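One protein chain omitted, others in place.
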Amino acid sequence: MGKRSKVIEREEVVVRFSGDSGDGMQLTGTLFSYTSAIFGNDISTFPDFPAEIRAPQGTVGGVSGFQVHFGHSEVYTPGDYADVLVAMNPAALKANAKWMKPGGTIIMDVDSFDEKHLKKAGYKTNDPLMEDKLGDYHIVKAPLTTLTKESLKDMGLDNKSILRSKNMFALGLVYWVFDRPLDHTEEFIRKKFAKKPAVVKANLKVLEDGYNYGNNIQATTPSYHINPAEIKKGSYRNLNGNIATAWGFLAASEKSGLPLFLGSYPITPATEILQELSARKDLGVKVFQAEDEIAGICTSIGASFTGSLAITSTSGPGLALKGEAIGLAVIAELPLVVVDVQRGGPSTGLPTKTEQSDLMQALYGRNGESPLVVVASSSPTNCFDYAYYAAKIAVEHMTPVILLSDGFLANGTQPWRIPELSEFPDIVPPVVDKNDKDWAPYKRDEERLNRYWACPGTEGFEHRIGGLEKDYVTGDVSHDSLNHERMTDIREKKVQKVADYIPELEVLGDEDAEVLMVGWGGTYGHLYTALEELLAEGHKVALAHFNYIKPLPKNSYDVLKKFKKRVVCELNLGQFASYLRMNFPDLEYSQFNKVQGLPFTVVELKEHIKSLLEEC
Amino acid sequence: MGKRSKVIEREEVVVRFSGDSGDGMQLTGTLFSYTSAIFGNDISTFPDFPAEIRAPQGTVGGVSGFQVHFGHSEVYTPGDYADVLVAMNPAALKANAKWMKPGGTIIMDVDSFDEKHLKKAGYKTNDPLMEDKLGDYHIVKAPLTTLTKESLKDMGLDNKSILRSKNMFALGLVYWVFDRPLDHTEEFIRKKFAKKPAVVKANLKVLEDGYNYGNNIQATTPSYHINPAEIKKGSYRNLNGNIATAWGFLAASEKSGLPLFLGSYPITPATEILQELSARKDLGVKVFQAEDEIAGICTSIGASFTGSLAITSTSGPGLALKGEAIGLAVIAELPLVVVDVQRGGPSTGLPTKTEQSDLMQALYGRNGESPLVVVASSSPTNCFDYAYYAAKIAVEHMTPVILLSDGFLANGTQPWRIPELSEFPDIVPPVVDKNDKDWAPYKRDEERLNRYWACPGTEGFEHRIGGLEKDYVTGDVSHDSLNHERMTDIREKKVQKVADYIPELEVLGDEDAEVLMVGWGGTYGHLYTALEELLAEGHKVALAHFNYIKPLPKNSYDVLKKFKKRVVCELNLGQFASYLRMNFPDLEYSQFNKVQGLPFTVVELKEHIKSLLEEC
Amino acid sequence: MAGENGNNYTQFKSDQSVRWCPGCGDHAILNSVQKVMAELGYKNEEVAVISGIGCSSRFPYYMDTYGFHTIHGRASSIASGVKVANPKLKVWQITGDGDALAIGGNHFIHTIRRNVDINVILFNNQIYGLTKGQYSPTSKRGFISKTSPFGTIEYPFRPGELCIGARGQFFARSIDKELKLTVEVLKEAAQHEGTSIVEMLQNCVIYNDKTHNAITDKEHREDRTIILRHGEPMIFGKNKDKGLILDGMTLKVVTIGENGITKDDILVHDAHCDDISLHLKLADMEYPNYPVALGVIRSVDGLVYDQCMEDQLADVQAKSKVKSFKDLVHSGQVWEVK
Partner (left out) sequence: MAGENGNNYTQFKSDQSVRWCPGCGDHAILNSVQKVMAELGYKNEEVAVISGIGCSSRFPYYMDTYGFHTIHGRASSIASGVKVANPKLKVWQITGDGDALAIGGNHFIHTIRRNVDINVILFNNQIYGLTKGQYSPTSKRGFISKTSPFGTIEYPFRPGELCIGARGQFFARSIDKELKLTVEVLKEAAQHEGTSIVEMLQNCVIYNDKTHNAITDKEHREDRTIILRHGEPMIFGKNKDKGLILDGMTLKVVTIGENGITKDDILVHDAHCDDISLHLKLADMEYPNYPVALGVIRSVDGLVYDQCMEDQLADVQAKSKVKSFKDLVHSGQVWEVK
């Protein structure tokens, strides 16, 4: 590798691969992110699918993107704006122009920038760069199609196969740009097409030619240098939030010794949890693909009754349908985890987009006083942890738990240090003690206030439960007024008791901050990055990010109270802010809200916080 | 009528008729309340059915009661405690002993107080009065069974028919106690059994003999004197909350010219709305008894799409099921009234009891940011008004409205002055103007922000709506981020706009009160009575009672702020208090909550307020 | 009344007092179920009785077994979860015509389609009892009730037809008070592997009294119903002189001894044949044109969902290298940071 001109040294970089659905951008991005991860960078990725399954080729609606953020230090988001964009066609350029960092690099397949495609993409002129005001960028006009054809001309491949390799040429070029080794990708190609040597050969050649092309044109292409990050030792793999969630339950199942049962119905963006667990028959998971969301949760409630670790997974509209049945789990006091991978909008809304607008529904979307535990994951990989802890709480406290994830976490990936199960605390199901002479169906543990799990099959513990109000001890149907009030209170108290078993809220950043950023769930990466940058710029800010929503961590009030100003940042119209007002009414909260189906950008967060700091 | 000894002069009196399900107490109570109403008293009644359809005879679980509260001035509740109890058997005494006013009168059918029945009722001794500490009461031990038999012995009736007339003897006796005329009841008997002259004769005789019996034993029976109330002139009838609700919609339909459509599924305590409208085929109502709650609301949404005044009625668990579909009506911006007659508890809970615990569900029980209007009735007869206004708001603002009633309002009755339709404001559906050249499916009225109703069948206005996020103007599917935010905002704003069209919040009582009682919905009668009594006792209290929950009346903050202390009284764990904290976070609220499936009692309200006043 | 293992039906009675109306058909069905369980030698703890909401659905409270009185319409789903999670349990589902066929219709047909091994007793009183008398999806057309004061305008479901339309493999019918027949039928249902639907013609004395009387009435029962038993000729009537024959594709009622008809002409019931045509015809027979069929109308073996689930799990587990969470997380694309 020769000496490079224009080497840009960077702490972190964002690359976005973008093209038509058929251009293989998801694979390209994934391979690039693996290579970066193995190289030792910290990474965060996010795919961006078109809303339609096969939107018309060449249109903006049909653009499929994959963003990779990698750095010398830890990265917490897939990045707001791209340093490098690979645009396989005009639509890709059009869709991403506004998401470029000033002065960034755009690699475009000039072969596809013909009049027809420009028009399809919605450009009015023949100069898209001018039209989108991209004059100040490094533009690498590579004839990727021609070059790929050239590269493969003697391979005896058909035209379609040749064109399909274009992405490997682009990937090779990008590897040159970042001075990355090709070996991981080569190994992948060899494995994937093991049965088709010709395809292996072609892909390897194109990849290498792409790389060499970079080398040859280096005079005009800037290249970037990013050192590896300091990363904790261990085995790593990439994981997105949905798989992480599924695996968290697998871990909880193995650790608790409880068989895992999932009753579910497909719905975007939660379906992958169902798919992953359906594939885990090797680990004995029973998955019941139900006829609808109601049957999904109800089969799970049935499984919970028999002593399984029972899960149901869905997204917002499905959670709405499950409300009545969740109430049954509440009154029957059975363990159950309900995963809600939040998406955009009311009703069908924006199914492929992210949002945090199911919080109130999770807390209150049922008839009557119907308390349960609400937990929210906050990064793709900690979806694993919170799935584990949600399961632990559900089982140990005999209560339904709603676990909130969102479209952003679900599809985003991060490297995950593979833990040993021994790193996680035990899960001890409160199975009825067979020697307990005083047992009654609603007799409770004095500490946790949970009742005991007496599962069908256990001799001598036959009993009946149900959805009618039950006697405080026997669990028999009771219409008694005072008993009803007592039960209403104890159900609420049992949930509040969970606060004794969860970690306290941490404050990140400056203990003496003038502004406390408050967040919950999937916005963590963006809030944390904004915090770090603001601190680095010398601002007095701090962050309190919630994973436990109901009950709130015990020190929440003390933490919140300590700061002069607090701003609750969330992707809805202010649901968590309202919830805090309900809980800690004597504190004032300002809000920063966004309801665009998109995550926050670090930039907009910083701007808002700075404006608050100025007011101070 | 001879001179009476022991005449007790009273402003108001509470009578409770109580017996086995088969004893005809509901009819007896109803007849008594009509007579009192026609006599000119203000009345309020409440039936109290056993939870089981036919609970075992003679047990407390099988007691059926009917309470009538009537007075010289206005009465607002059926009364907490009874002045006069008619107990047809020991179980009736047992069930009601703790609901007697000290020094009240108990008329008991001593014939049924034998060992067997005492035991069935759960008495341990042969002296129930002693056991239940009823020593200080006026006890009228009447051998009602024997007397009825005696009365009818020459009528040639079978034993069963004779026993069935026992309630008329009791009623006659009670008429004597209150010095009431028999004519209304006689007329009723003549009409009801027109085809069975023997039965008419028997019943009339028993009724009269009961009355005369009172006259004969007046030495030992106290009698009560209650003057007629000052009541607004007009035609009156008795109405319970469910019928009033149904009729409110009929009125709205006739007034707006929109055909009325109800899609519903039976559920206690809302079923009667469905039943009443099913019977209203004479007025052209289309009722669709659906296969479940979801189909109930969905048929209504379909009807709304075509231009009907569309209603769906249910109770808490059914509302939970309707959540997803309500979201569709929100995003499609179609008018729809969803009636939730709240009942007790989470899950199936306490179906025959009352509670106010669906407030949060009504506000938030759907996915996404999904705002709608929430209105609550507050007396059996004003269920008529709020049904009317809910329909008006739904139609004129093109939005779903949730109308909250509860088990207490649903079954309670009050005299209702029959209004002229002209007393109610017009309802003007925003039907699309056929000359509007600029019409687009989501074009809005600038004032109200509603879109226009372009119903199938209208030439030239063909368009498509749906549950996906829609373009701000065209209503086409839009995945645009900023459009989504704009739509999220306008949907919320449209609902907030309704505040311009509803009355301001009134303060009742002392403008300079030290304590403001805050209530909403079905507790009005109890809160208002407590207020009146406290004022009469010289306390500085006031009441702000909410019927409009979302949006809140525009002056709500100003009203609430004016008072030093405010206590939110509600039949749940504090949902409205939480909602006020969310809306007006700078004010402090204390709470008074009860979750027993029962209304407040005026006594406990007064006690609580007094304790707050002492703190002042 | 002792059954195998010295079981006695009283061992299945719980301590709760039974709350149905005096005279309600549910009482008799409860007795039958307790008898069946005793006679089959069930152990109390291995039984799970799952119900929805309705008068009939209070049933689990009266059984000294594990029981779950769930929510309206969802009993099939919850029962499916119970059975799939623990196939060793004997799972019985109690449901009404409203619970199973109105709000629960979807779960009903899907459970049948999957053929989960559950015994479903469908209490068909053609009314919503618990909510005090509205018409149900099985109420006869024109039926007058609180929500149909002018008569319904809907065709009722025929539970047998719907069951078979959903690929049902077991359908039987009995009458609440016919203890002997009910016990016989429920035993077959219990022993059938897969979803068994037993329609019980049940009388609601309060809101729909005598709705089945035209056929259940003691006086006429033998002439207006026919008890089908596999392998036996389809003969009925007080004098055992009536029978069913097929004329083309049409069922006909004939009298033995008239028009040259002998016993040998009478159809022999084959409950086990896969073909649904005749089973449907039998299930659909209505008085007065036909006698109403009682007994096991269809009982065909098929693949059972919960068993297939166990088999597939065993199969995959035998073949897979992934035996634990650890194996899983270390399979695929893993890299080391040192």
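Worth a mention:
Think of it as A, B and C in the order they're written, each chain with its own count starting at 1.
The working rule: a contact is a pair of C-beta atoms (placed from the backbone, for glycine too) under 8 Å apart; a residue touches a chain by one contact, two chains touch by 3 or more.
These figures come from a predicted structure and were not determined experimentally.
Within the full complex, the chain left out of the display contacts the shown chains A, B, C. Considering the whole complex, the residue from C:Glu154, C:Glu193 or C:Asp241 that touches the absent chain is C:Glu154. Listed residues B:Glu9, B:Asp154, B:Asp282 or B:Glu446: the one in touch with the omitted chain is B:Asp282.
Only one of B:Asp111, B:Glu324, B:Asp340 or B:Asp510 touches the chain withheld from this view, namely B:Glu324. Checked against the full complex, the candidates B:Phe261, B:Tyr389 or B:Tyr442 give a single residue touching the omitted chain, namely B:Phe261.
Counting the whole complex, the residues of subunit B in touch with the unshown chain are 34, 37-38, 40, 231-238, 247, 250-251, 254, 259, 261, 263, 280-284, 286, 288, 290-292, 294-295, 298-308, 310, 324-325, 327-328, 332, 417-418, 420-421, 455-468, 476-477. Residues touching the missing chain, restricted to subunit A, are 52-56, 61, 265-268, 271, 274-275, 278-279, 281, 287, 289, 291-293, 317, 347-348 (touch as defined at the top). Listed by residue number, the positions of subunit C touching the unshown chain are 103-106, 109-110, 113-115, 137, 141, 150-151, 153-158, 161-167, 246, 248-250, 275-278, 280-281, 302-303, 305, 308-309, 312, 315-316.
Heads up, the rule we're going with is that only the chains that are shown with their structure count from here on.
The chain pair with the larger count of C-beta pairs in contact, out of B-C and A-C, is A-C. If you average the CA atoms of subunit A and of subunit B, the two centres end up 47 Å from each other. Centroid to centroid, with C-alpha atoms defining each point, subunit B and subunit C lie 40 Å apart.
Among the residues of subunit C, those touching two or more other chains are numbered 53, 71. Those residues of subunit A in touch with two or more other chains are numbered 324, 327-328, 332, 466-468.
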